[in-house]
Each structure stands twice: as C-alpha cells, then as structure tokens.
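Take this structure first; my questions come after.
With one protein chain held back, the other chains of the complex are shown just where they sit.
Here the chain labels run A and B in written order, and each chain numbers its own residues starting at 1.
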Amino acid sequence: MSETPKKASNEGFLWLLFSAGGVVAAILIPIQLFLFGLAFPLGWLPQPSYDHLVYLMSSPWVRLYLFVMCSLPLFHWAHRFRFTLYDGLQVKHLNEVIFAFCYGGALVGTVLAAYLLLSI
Amino acid sequence: MADKIVLEIARYAPERDDKPSFQSFEVPLRKEWVVLDALNYIKDKVDGTLTYRWSCRMGICGSCGMMVNGEPKLTCATFLTSYGNNATVRVEPLRYFPVIRDLVTALSDFLVKLQKVKPWLIHPNQPPLSAGEFLQTPEQLDLYKQFSMCINCTLCYAACPVVGLDQEFVGPAALALAQRYNLDNRDQGSAERLATLAHPDGIWGCTFVGECTRVCPKHVDPAGAIQQYKLTAALDWVKSFILPRGHKDAPQETAHD
Partner (left out) sequence: MTEMSELNQAAHTEFHPRWYRKRLSTWWWLGEWHYLVFILRELSSLSVAWFVGLTLFQLRAFMRGPDSYGRFTDTLQSPIMIALNLIAFCFIMLHAITWFNLAPRAMPVRVGGKRVPEFLVAAPNYVLWIAVSAFVAWLLLRTS
C-alpha cells in the first residue's frame, strides 16, 4: 500500500473511460464491422457509393458519431490490454512502459481521429 | 461388489517434505457421504495423521474449504456420489494460500486484509442507548443483506487468479464485506474505508473474472459488489473533481488529508 491515494483516484477516471468505451464498443462496433468488414466486401449487401458516403459525412452528427466510435473504444482497449499484459504475462514490473504504451496509443488514435474528421 | 471411491489427497509435512505429494485412499461410497465424511473415515480408520479443518459440517462455519477435483468447494457440502462409483477424487488445500500441513492453509494473510477494510459498523456520533433502537426498513436491509451472508470460507480467494498473481490484492470476500458495511445506513465509515478500497490493490486490481461469484457457496456475489463499488468510487472522484469545495460528503478529503 505504498502508492498515494491520488493515483488511486486516477484509476477511477481511467475505469470510467474503460466502461464508457466498453458500452460504445459493444453497441456500435458489431454492426459497423459486420457491414464494412464482411457484408460489403463479400457482396452480401450493396456497397454504399462514394457519393452517398460524402453525403453522410457532410453531417456534423455523423462525424461526431465516428469520433466517439473511435476514441472511447481506444481507451477501453488501453485499460483492458494493460491488465491483460499485467496478469496474463505477469509483467507488472514493466508497469510504466505498458501504461505509457496503452494510454499513449489511445491518445494518438484519438488525436488522429479528430484530425481526420475535422479535415474532411 | 461394494461401492467405493478413491481419494487422492495432497499430503505435506513441513518438517519432512519440500513440496506436497499425493496419497491415495480407498473409501466406501455411501449415498449420503460428503467429501468431509470420507476424510473423517480416513482419519478415524486409516491414517490418523491426515490434517484438515472442519467444524460445523453444515456449511456455516466456513472452515472445510478445499480444492475438490480442481474446484474450490466446501467439503461438507460436496457429495461423493456426484463423482460416481469407482471415481478418483482429488482433494487439495485451497489454491493460492500458503499450506501449513496437508489440507490446512494459512489464513493470517486473509485476516490481515479483512481487518484492513474495517468490516464493522463505524458510527462516531452514535446516539445514546436511551434514544432507543435503530430502525431499519426491509429496503435498507435488502441493500446489503446479500453481502452479509459471507462465512469467510475463502473459496473465492482460491478461485480468483488476481489473488494468485498479486499477494497484496485485498481480494473478493474482504471487498464484498467492506461494501456490506458501506451500504448499511447505520454505518458512517465509507470515507475511512475508501483509501484501502479505491486502491490499485483494492477494487482497481479486480478485472471482473467473476470466478469468486461462481464458487461462493453463500451466493454473496463478491464480483458484483466490487464492480458496484468501482462505479461509486469513480463517480465520487468525478464529483470531487467538479465540485472540489461544494462536495458535501467528500469522503476523499476526509480520508486523505
């Protein structure tokens, strides 16, 4: 019990991000991955035309939707994967490195998503 | 041919052995016998040195927990017949605990953790006895009742991989018991408990494997208690962040400063 309570509080914040990301990932990703990853490439359903996508992307709501769909699930990944590495491989001594890799990755992905969606 | 069953029992004598080994015993298979009856049969009739704990033989004292075929079980509530005639049943001490002898585990570690979460009513401004009894509605009782059913059998510790991975992890039963007192409206100790509970070795160490809940013989649902407390602690953090001063019952402040 050496760490300061401050650190403990941050865990709460990270856990909130993890949970919010978990909800978003559970509700939004299955249909999105099913359509773009399987149904369209395999020709089960007609691929939406580029113009239709342009039309959809012109809405700020769609872009906000895509931003949420990218950023929160990344923080979900960061949290879960951090613990999978700690526990699954018993590498808790690499604590700082893993922490930086996971949350750093999530931050970079979030910034990238914001950049792409703003410049479209 | 009389029904029988073979028990493969982990034996460990600290003055003699470096590590445990298994010894097989053949035991008659009686319809109403539980694993504990077989152990008592061996101790009475075959080998008096076999060492294990038990007391109530009715699932209430929580002392007879062992690994039976790799599953944490109360041996007084695990019927031999469920393993079938001529079966071999492996009996080991509860996993992840240090072993003192044969099937007896060291509980001091667990008891230290239990004490750390202060599982008792903390009630600084208790009204005098003359003020009468403390009334609690069935709804208020229902909030914590499930978590109060724990018998400290430590089966949930033997089920939890985080306990095995991290000796400092407070663990399922202690966290659930802390929540039992946090949710009791007579208790005012949640602020005192917060530092221990909302800690990387407390609730934040839990990854919701859920095995503790599956093996608990008293349906305590420690995993649920821990997740519920995670939400409380996280929202509390948000509240104290947004309203650092106005936050009325800011437990973090009182606990840490």
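Everything below uses one rule, namely that a contact is a pair of C-beta atoms (placed from the backbone, for glycine too) under 8 Å apart; a residue touches a chain by one contact, two chains touch by 3 or more.
Note that the structure is predicted; figures quoted are calculated from it, not measured.
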Candidates B:3, B:26, B:47 or B:142 - the one touching the absent chain: B:142
Touching residues (missing chain, whole complex) on subunit A: 21-23, 25-38, 40-42, 45-48, 50-53, 55-57, 62, 66, 69-70, 73-74, 76-77, 79-81, 83-84, 88-90, 105, 109, 112-113, 116-117, 119-120
For subunit B, residues in touch with the removed chain: 12, 14-15, 17, 19-20, 70, 95-101, 106, 108-109, 112, 137-139, 142, 161, 164-165, 167-168, 207-211, 213-214, 221, 223-224, 227-228, 230-231
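Just so we're on the same page, only the chains that are shown with their structure count from here on.
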Gap in Å, rounded to a whole number, between the CA centres of subunit B and subunit A: 36
Of all residues in subunit A, those that touch subunit B in their complex: 1, 3, 5-9, 11-13, 15-16, 19, 83, 86-87, 90, 92
Partner subunit A, residues of subunit B touching it in the complex: 161-162, 165-166, 168, 195-196, 198-202, 204, 207, 230-231, 233-234, 236-238, 240, 252, 255-256
